[in-house]
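In what follows, a structure is listed as C-alpha cells, so that the remarks can point back to it.
A single protein chain has been omitted from the complex, and every remaining protein chain is retained in its original position.
Then we have chain A:
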Amino acid sequence: MPRKNFALSAVAILLSIVVFLVPFAFILLTAMKTRQEASLLDFSWPTQFRFVQNFIDVVQARDYMLIIAFINSTILTVASVTLMVVFGAMVAFTLQRKRSRWNGLINGFVLAGLIIPPAVVPTIWVLQKAGLFRTLPGLILVEIAFGLAFVILLFRAFIGTIPRELDEAAVIDGAGPARLFFRVILPLLKPVIVTSIVVQSVAVFNDFTNPLYFLPGDQNATVQLTLYNFSSQYNTQYNLLFMNILLITIPPLIMFLFFNRQIVAGMTSGAVKG
C-alpha cells in the first residue's frame, strides 16, 4: 500500500472548500441577512441575524405561495414517481422475460425516450385536446412519459439477474401474470425500486422546464417556479431569494443523507457495462 499523500490531500480539501463549499455558505449567510446587507452581495458574516424573520417572510409571501408549491410538488413527485416505477417495472419485466419480435422495437422506443428532446408545443396541444393542460394530473402524466425510459433501463438490467426458475415455480403453484409479478417478482426488486424512486424523485422535484410549460399559473406553482417568481418579484430582496433557495434544497439534501448509496448505484448503473 502506498502511503497517504498529505500535500495532495491538503490541496484537494482546500480547493473543495473554495470551489464547492463557499457557494453553499454564501447561500446560507445571505439567507440570514437583512435586506440592506444582503443587497451588497458580499461574502461576509451577517451583523444582524434575521433567519427566522426571513423564513416567515418567504413562507408568507404572496399568500403562502411556497406552502402551496410544496404541496403541489409533493403530490407531483409522489404520484408521478410511484406510477413511473410500477409501469416501468412491468414493461422491464415483460421485455426481459418474453421473447417476441417486437422486443427490438420496444428497446428502440426506450432509447428514443432517453435521447429525443420532447416536442413542447405539440405536447401542450395533446394535453389541451385531452382537457389536461394546466392541470396537475396532466403534468403528472407528462413526468411519467418522460421518466419511464430511464426507469425501464434500470429495472431491465436488474431483472436479468433474477432466475427464471422462480417464475416457473410460481406458475406451477397457480399464479397468473399479475400475481407472479406483484407478489413474487416485485418484492425481489426492492434495491432497484429504492434506487429509481430516489433518483427520479430528485429529478421530478428539481424539474423546472416541464412545470413551466405544462402547468403555468401562480395558483398551481411548483417549488422550482416559486424560486423563479421570487427572483423577479424580489429583484432586490436577495435575503428572501436565498432563503427560498435554501428551503427547496432541503428535500434533496435529506435524500442525499439517507440514500447516498442508492443514488450512487442508480447514477452509475450501466457505466461499467457501457
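Annotations for the structure displayed:
The rule is simple: a residue touches a chain if its C-beta (ideal position, glycine included) is under 8 Å from a C-beta of that chain, and two chains touch if they have at least 3 such contacts; residues count from 1.
FYI, contacts and distances are computed from a predicted model.
Matching "Aldehyde dehydrogenase family protein", "Copper chaperone NosL", "ABC transporter permease" or "Spermidine/putrescine import ATP-binding protein PotA" against the UniProt entry of the left-out chain gives the name "ABC transporter permease".
For chain A, the residues touching the absent chain in the complete assembly are 1-6, 8-9, 12-13, 16, 19-23, 26-27, 30, 40-43, 83, 87-88, 90-91, 93-94, 97-98, 106, 109, 113-128, 130, 141-142, 144-146, 148, 152, 165, 167-172, 175-177, 180-181, 202, 206, 208-209, 212-213, 223-224, 227-228, 231, 238, 241-242, 245, 248-249, 252-253, 255-256, 260, 263-264, 267-268, 270-274.
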